[in-house]
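Let me begin by handing over the structure; questions about it come next.
All protein chains but one are shown at their positions in the complex.
Here is chain A:
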């Protein structure tokens, strides 16, 4: 058994930042990640880091823009914390040597981004995430923080009091991918989940293959509510064959979208008469799919993004990496032909419910980054707001886990009886357990309310070893790839940009089928050495749980807010829906409930206004 004060799960932007912060606060800290840190998906972020750095800009403006962009589903204390901390945390990266793009006078460059009232997106070329990731990994190396890379975290070791708010987390169980060993990691002070997004729940996504919502699923099954899971951002310009992202920068520079008739549909069909191609991501994504649905798509699948008119010089100067992406991943030369694009799953606004200090309702369990929902993005994330979230809340979670006092949080966590519940009569099938064996569940089956952390951890390790044995012993059944692909297809077919009650119900039925099929899942590869078949099989179970929460949220929220659109009620319904959708696992019987959004900031209240640009 390994033992550290703070254990950070996942080594992307939020995880690295949390580990550095915990280490600086004096904790013996370890990073445990299924990837080597530099492989993390933070590295794919292109845009930048929003931070009010300049004279004339102000954190309050950043907070205002973020609240408006969230369609008033962000919690003001979280949003204000983000805006207040971002400048200092961005400067810290500069001091760690991050190669930001520079102005003639040597100061860091900032550029305008959608939805911002001031050009405050700090960037490092079109590879901001790559530099952020590598710069922070360098600092982890400098500090000698222990990294267990290619260790796949399978589960948390938590107590199992009846009320999840009474539970404690004492560590994790992880699987050494290289050797197949399963070991316990005892966390004396805290576990920080920083496992990234759940994009692989969808068939067409810009997310990495490793974005499988592991942290979401582990926290959820241990008793932490998942918040606002229905809010998924679809990026309007991803390449059709792979989902590789074509940056918003192309449209920012003047790129134009055409349908199969050669019409500039954003204007000609009135989707966005003012901003055209630069309307917010959800508007453009819906417009593209409407074109395809009405028969004006190309190959019945995508539209064209044309940048040829910008001229070779400008394209090579500012969008060079786009040429490489289009050529390498789609076989298209952006200088001589338009690029095919369609909407792709891109970002999850929701996630593991935390407060401003990254803490969940389970003592000793934290979450930060895309897997967490503080919530700063609410219904829709602004471009350039994901990276500051990683560094601000990664830092806070790391510090708090290490025992630093960050003050009382204003955001509450966990279910407390007096909260509004959803009537589940409308669910087409019973979500949840579906006859899954107890051994698959997260909470300690016999852990009880024990304070004996070591014993708890040992039992958790045994349970995971059993689980792996069973998966490896079976010789027949269904393989995870079949289930995963069915799940992904259902999500992209029915819980995509356009959502209807009937469609989402169909998705829930298919998710339930996936659960049932998963009972017969087996791992064909008998090897203990680098058994990715086994790892992917466990990930697929996580994806099922996470996809179900996305679909449940999409079903109950009958309104149009931010990235979530419902055919039956195509307007924002502030009277009924200024509240977060919460899904609790409840020992295998998911329940949906709501928590009011907090619009009161430190000094002012953010009154909901129309989100128009």
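Just so we're on the same page, a residue touches a chain if its C-beta (ideal position, glycine included) is under 8 Å from a C-beta of that chain, and two chains touch if they have at least 3 such contacts; residues count from 1.
As a convention for this text, contacts and distances are computed from a predicted model.
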Options "Archaeal glutamate synthase [NADPH]", "Succinate dehydrogenase and fumarate reductase iron-sulfur protein", "Glutamine amidotransferase type-2 domain-containing protein" or "Branched-chain amino acid ABC transporter permease": UniProt name of the undisplayed chain: "Succinate dehydrogenase and fumarate reductase iron-sulfur protein"
Candidates A:10, A:43, A:431 or A:503 - the one touching the absent chain: A:43
From A:333, A:452 or A:469, residue that would touch the chain that is not displayed: A:333
Which residue of A:55, A:105, A:405 or A:423 touches the chain not shown here: A:105
On chain A, residues whose C-beta touches the chain left out of the figure: 35-36, 38-41, 43-44, 53, 88, 91-92, 94-97, 99-108, 125, 127, 129-131, 134-135, 138-139, 141-142, 178, 208-210, 239, 241-245, 316, 320, 323-325, 327-331, 333, 335-336, 479-481, 485, 523-533
